[in-house]
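Here it is, the structure in full.
What you see is the complex with one protein chain gone and the rest in place.
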Amino acid sequence: MNLNELTAHELLDLIKEKKTSTAEVSQAVVKKIQATDGRIHAFVRTPAIPVSANSGAYSIPIAIKDNLCIAGEEVTCCSQILKGFRPPYDATVINKLKASGVVPLGTTNMDEFAFGSSTENSCYGPTRNPWNLDCVPGGSSGGSAAAVAAHEAIWALGSDTGGSIRQPAAFCGVVGVKPTYGRVSRYGLIAFASSLDQIGPITKDVTDAALLLKIIAGYDEMDSTSANVAVPDYLQALKNDVQGLKIGIPKEFFVDGMDAEVKESMSAVIAVLEKKGAKFIEMSLPHTEYSVATYYIVATAEASSNLARYDGVQYGIRRHPSQARRTPMIDMFEETRDQGFGREAKRRIMLGTYCLSSGYYDAYYLRGQKVRTLIKQDFDQAFKEIDAIIAPTSPTTAFRLGEKTNDPLSMYLSDIYTISANLSGIPAISLPCGFSKTGMPIGLQVMTKPFAEETMFRVAYTYEQNTEWHKRKVNL
Amino acid sequence: MSTTVEKQFETVIGLEVHLQFHTKTKIFCGCANDFGRDPNSHTCPVCLGLPGTLPVLNKVALQYAVKVGLALNCKINPYIKFDRKNYYYPDLPKGYQISQYDLPIAQHGFLMIPTESGPKKIGIFRAHMEEDAGKLIHDGQTQSSLVDYNRTGTPLLEIVSDPDLRSPQEAYDYLQTLKLILQYLDVSDCDMEKGSLRCDANVSLRRCGEKEFGTKAEVKNMNSFRAVKAALEYEELRQSKMILSGERVVQETRLWSEEKGMTFSMRSKEEAHDYRYFPEPDLVPFTLTEKNIDDVRRTLPELPQEKFQRLQSQYEISAYDTQIIIQDPALAAFLEECVAVGGVAVKKVCNWIIGPLQQETNTRKVKFDQLKLAPKNLMDLISKVEGGVVSNLVGKDILKMILDSGKTAEQIIQENGLAQVSDDGTLDKVIDEIISQSDSVVQQIKEGKESALGFLVGQVMKKTQGKANPKKAGELIRRRLSP
Partner (left out) sequence: MISKKDVQYIAHLARISLSENEQETLAKDLEGIVKYVGKLQELDTKAVEPTTHVLPINNVFREDVVRPSLTQEEALANAPAKEAGSFKVPQVIE
């Protein structure tokens, strides 16, 4: 078996037994990228030479989404506007990776500023789904998910604002975790929507996800919104048993729009977990139907402000119009932003600006924040009775490239199952739970109450250990 | 104020003061709060607003804000948050300013200003915290502007008064009163020229007796209190002329030009503002318990008004002297330390502090506390002057020497032989000599012309190079010439 096809924990065992080394693993990964990434395009920046061996407990190379800052390395969020920007500082997660010996190896593609669910909105062009090159890998962390699925990375980091880790993980048949809001420091993650963004692992199995989360989680004095809550050893939570756990199935999720195959796979999931001792309860999250609308108000409003800094003054590109329109300064701002942002970025900045603008704030932004409270209360209420909630990660399997690019609303609606976790701040994991007849992966999502990642991992691990889906490999 | 304005209109003024706190670091990052250096040498990823960075509030900045709020008799909000004020300007690195919108740190306070008809209460509408922007330098030659972000992130407190001020003079007095309070609190340098205290004014006129406010103009770009007054006087006149000639005053921002002594409309900024305020998601809310607030209250120093009243009643010094003494808390503290040393009447100490000592701080261009004068040292000096050991004049010279060398008055008198000559033997000799040379003057004295005595004393002083005790010399001359 090729080294690059193994999981991080398998490789760490081999390294411990001196059967391989970090350098060999890195070489295998780079070789694979060179061999197949021309077809996948998971990476926007690939390392020219394998990095030297790193010391540390977990010295396994990792792919990094193009919105995490590494000192001195170009980072662009796959936007024209940030081309050439090299931050003078490391994101906190990068510091933590480096301290553990995890070596950043390559930068992955994404929807521009994480605006999208297909990785088609990248200034570098789309990433393709390794299971079917005509399909999207999901998004916005499509590059990271595709890289892991294609064995071009052992593991990867992504970011999740409305499903941007979980949905591509589901589309690419890998594991993705959105931790509790505040569990991982956002310092150095280029913001999309500050109150929703979280960094999380994209891995080949649940064990690697637990391991990687353990490495990156924790309070950070650079992030006021990070939680000062001790990080448990998530590996200890990986028990092949869900005896006594009460798992909820939200009836609002199982409605029109869900693929029959996705629905069937959920029934199979329930059967597996029931056998391992879980008790399933049908429950209600009454405000689910408002989550997408709430999300698109809150997220775009925050984004419109977060993206105001891209104005051509300090970094990135700068453009001037050929003809003067207003003042030279305003002209420069407007032209830079016109040329620097792609279509979806403009759309979201415009929507967010609109929701915050004078006369519309109360009707849109404020109302959005209030409905967010209702959605969060639904979950608070539910978790009084149950330990976890399961649902599909996405109502469909990966769609075709170009299928939804001209219909923003239908693209937004594909996030319907993932958005609630961001709005309410709870942790959620996506893991493979089947394949469609056309061979596309289906994702199972497990959600728990805030900071109950251990229960989340336990349910996911139990399911994984009693199925074979995670062992199915892409043939490229 | 022109007579027409006086007769027909009432001036309504509200002031917005931006105060820079002199905390060690900036409001949201660990950069030194010290921006008068090479451009862009005091910045970090956070205050530059680089992608991915996040703010964390400086604890001391919040304490300072509470301090000011309490000193201005405000209600401190028990729950505060920060908001983003969104607008584009090249000196604003994030495209928004972190400020406070609907839950400011302090609200509904007041301060008392002196007026001809006694103290007047001026309402403080609110005070909120925010971050300062960078600096733009305009380079007319190259058709470009240069941006320096050193100042970005300096903690600011915006103090907004109610529209309670009724004249440019009241505005001026408000600023003086406010500045003194802020100096007592020791939260800012309060230096308008350096921009650590900035003031914008809203001014409108209304016909006397009318309840509705008139249309206001916002006046900016004044860099001294005097300029604020001058700009407001100009606006009074401009607006009254407009109203009298039937024109409409437009709501606008106007810039004061110091050279021209006029305000000018700032047309380029007339664009409608839509700041799209919303709660800052990168900062968590802050709660202030009664205990938190009391803890800060306990750190409040005695404020100018209280100090004025106490000093005056405790030491029975004049209102005039007290007013001068309280202008500098260090001066007032020094006075009290001197009084504690004792041995000299408080009035005399006051005179020395307000007189020679103030003069020295002025000529040396230092702050009072930089003189490093020990109260005991000054008191010894005053005792010597009062006891006739040295003359008043020599005493002032000794003060200079004390300040230069740090030596005691006693040491300086000894080393320089400055003690007054008071013993009869030595003085008698000098007086003999002078009397023998001043027949005509002696004659005048004998005839009862008292002023002539002074001339002879002067001669004695001259002869002894100022060391003679003039009182003693006078007595001796009189005794010699008396029949």
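We call the chains A and B, going by the order they appear; numbering starts again at 1 in every chain.
The criterion applied here is as follows: contacts are C-beta pairs under 8 Å (C-beta built on N, C-alpha and C of every residue); 3 or more make two chains touch, one makes a residue touch a chain.
Every value quoted in this text rests on a predicted model; they were computed, and no experiment measured them.
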Contact set of the excluded chain (shown chains only): A, B
Full-complex contact with the absent chain, from B:V12, B:V56, B:I122 or B:V203: B:V56
Among B:H42, B:R198 or B:K307, the residue in touch with the chain that has been omitted: B:H42
Residues of chain B (touch criterion as defined above) contacting the omitted chain: 23-25, 28-32, 38-45, 48, 56-62, 81, 88-90, 136-140, 142-149, 255, 266, 268-269, 274, 276, 279, 281, 283-287
Contact footprint on chain A, counting only the chain that is left out: 84-86, 88, 181-182, 195, 221, 224-225, 227-228, 287, 289-290, 292-294, 296-297, 304, 308, 311-318, 320-321, 325, 327-335, 337-338, 341, 346-347, 349-351, 353-355, 357, 363-364, 366-374, 376, 408-409, 412, 423-425, 450
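Please note the rule applied: only the chains that are shown with their structure count from here on.
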In the complex, chain A residues that touch chain B: 67-69, 75, 77, 82, 85, 87-89, 91, 186-191, 193-195, 221-225, 301-302, 304-305, 307-311, 313-315, 327-330, 333, 353, 356-358, 361, 365
Parts of chain B lying in touch with chain A, wherever the complex brings them together: 45, 48-57, 84, 86, 88, 90, 93-96, 143, 145, 147, 268, 274, 276-278, 281-284
